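Every protein chain but one is kept in place in this view of the complex.
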Amino acid sequence: MNQVALSAPVAAKRVDRTLWFGWFAFAFLIASQAIAIAISPPDRDMGDLQKIMYVHVPSAWMTMLAPLTVLVFALRYLVRGREEDDLLAAAAAEVAVAFAGLTLVLGMIWARPTWGVWWTWDARLTSTLVLFMILVGYLAVRALVDERERRARWSAAVGVLGAINVPIVYMSVRWWRTIHQIQSSPATVDPAYVIGLRLNAFAFLFVMIYCIRRRYDAALIERSAERASEAAALGDASVTGESLNGR
Amino acid sequence: MSIVSSPSPSMMPAIDATGVARRFGASWVLRGLTLRVEPGEVVGLLGANGSGKSTLLRILATLLRPHAGSARVCGHDVVVAPGRVRESVGYLGHAPGLYDDLTARENLTFAAAMLDRDEHDADRALERVGLLDVGARPVRGFSSGMQRRLAIARLLLVRPRLLLLDEPYSNLDASGVSLMNSLIAEWASAGVAALVVLHEDTPAAGLLDRTVSIENGRIESTRRSRVEPASPMAVRA
Partner (left out) sequence: MSTWRHEWRRARAIAWKDLTAERRSKAGFNAVVALAVTILVMFGFALGPDAQVIRDAAPGAIWLAVLFAGVLAFNRSYQVELDGSALEQLILYPGGRRSIFAGKLLANFAFVALMLAIVITVGIVLFQVRLPPNWPALLVIVLLGAIGLVTLGTFYAAMASRSRAREVLLPLLLFPMLVPVLLAAVEATKALLGGNLMGDASAWGRLLAAFDVVFLAAAFLAFESVIEV
């Protein structure tokens, strides 16, 4: 059986390092946002609404990156069967759902003043919506299956197939849009905005890594606690008061 | 039809389980169970209701994974190489596992196709268990005794080195019981090992090399039936 146990000093040290990284990530984020807002001129058409791009676009990029993470670790789990890979994939999926949700909400906030409607079936936003639904399915499988090993296998399979579909979904939605020749998606990027975007892209990347790390550590600690209680229950052969199920 | 067992019986123990544990929800059914069954040995398994007899059989049949410990069947680990284990094992569980809308014969020809056996073997198996004349009836109309016989017929199509029988005598009438007895005896003489879940007063006593009983999720005692009836040895496994 795989041993996923953290000894107390190691766990504490890990949390320490993670905490420092977290502070760094958020500080970097705030700085990046401030710099981007300060140095970029108002957009011709959108005015100051353009600033939302510095949150929306990096968020969208992370929404692409996170499923890739899920794919990698789900595949690793299917191939090697190590629990850590499953827990990492699950952590990445939860963070991905959050980023996808953020991207969608920001996209809608942007769309309303720009186009007058909350939703335009724009290719990128629509693909993000489908990705969001695929991730919800992944989390539903994890929520509905109690048996740990089965839950890991099933969600890994769902994660891999879902991640593979992301580019296919994007392509089909884009074709679908061009056929019907509706207005194309907003924001082709002016060079003036590039620095702000790049800075924030990194900032979001750091924040995402931090969030996944935190979630993963929490899962590891849960798992260690489970193992400890299992060992305790097994070692105690004299417990007769415990009820025995069915068979 | 006569019993066929797989060629070249191995020298590895039929069952080699160490520290097997399994829980359902929060409560532990098996807690570090250790059991060893040699090739060709016929072992009876006793225990109170809910003591984990069926759970143990299902783990050995690769239908459940142990939450701790390890189990090897005919030399193959049940978790690492379940496919190999399945080639060696014949499992008869509580549920018949039959298709209600198919006839008895169709159920067996399906099993024959899955096991890569000749179709005629299906008919011979039907005959051996005494269901040849109802072969064309859908299983839906069968009594539980008849379903049990059909499941036994399916077992005849497998060529196991180890049999895992979970209360095989339940639902059987007198002729069914003697059928089961003669089959187990034939399997045993062909070198097939067996772990048979029983009740105390089951008519199989004469066939068993020994009986073990499960208590508190472990093998608590083991008795040799063919040797002189000594007091049960309390072997804490």
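For reference, chains read A and B in written order, and residue numbers begin at 1 within each chain.
As a working rule, a residue touches a chain if its C-beta (ideal position, glycine included) is under 8 Å from a C-beta of that chain, and two chains touch if they have at least 3 such contacts.
Here the structure is a predicted model, which means the values were calculated and not measured.
Trainee: As a test of the contact rule: which chains in view would the missing one touch?
Mentor: Over the full assembly, the chain not pictured touches A, B.
Trainee: List the residues of subunit A that touch the chain left out of this view.
Mentor: 78, 130, 133-134, 136-137, 140-141, 144-145, 150, 153-154, 156-158, 160-162, 164-165, 168-169, 171-173, 175-176, 179
Trainee: Tell me, which residues in subunit B touch the chain that this view leaves out?
Mentor: Subunit B touches the missing chain through residues 61-65, 82-83, 86-87, 89, 91, 93, 95-102, 106, 110-111, 113-116, 138, 154.
The criterion applied here is as follows: only the chains that are shown with their structure count from here on.
Trainee: So the centre of each chain is just the mean of its C-alpha atoms; given that, what is the distance between subunit A and subunit B in Å?
Mentor: 47
Trainee: Give every residue of subunit A touching subunit B within the complex, in rising order.
Mentor: Its residues touching subunit B are 1, 146, 149, 230, 233-234, 237, 240, 242-247.
Trainee: Which of the residues in subunit B end up touching subunit A in this complex?
Mentor: Result: residues 21, 23-25, 27-29, 31-32, 50-55, 58, 65, 67-68, 216-218 of subunit B touch subunit A.
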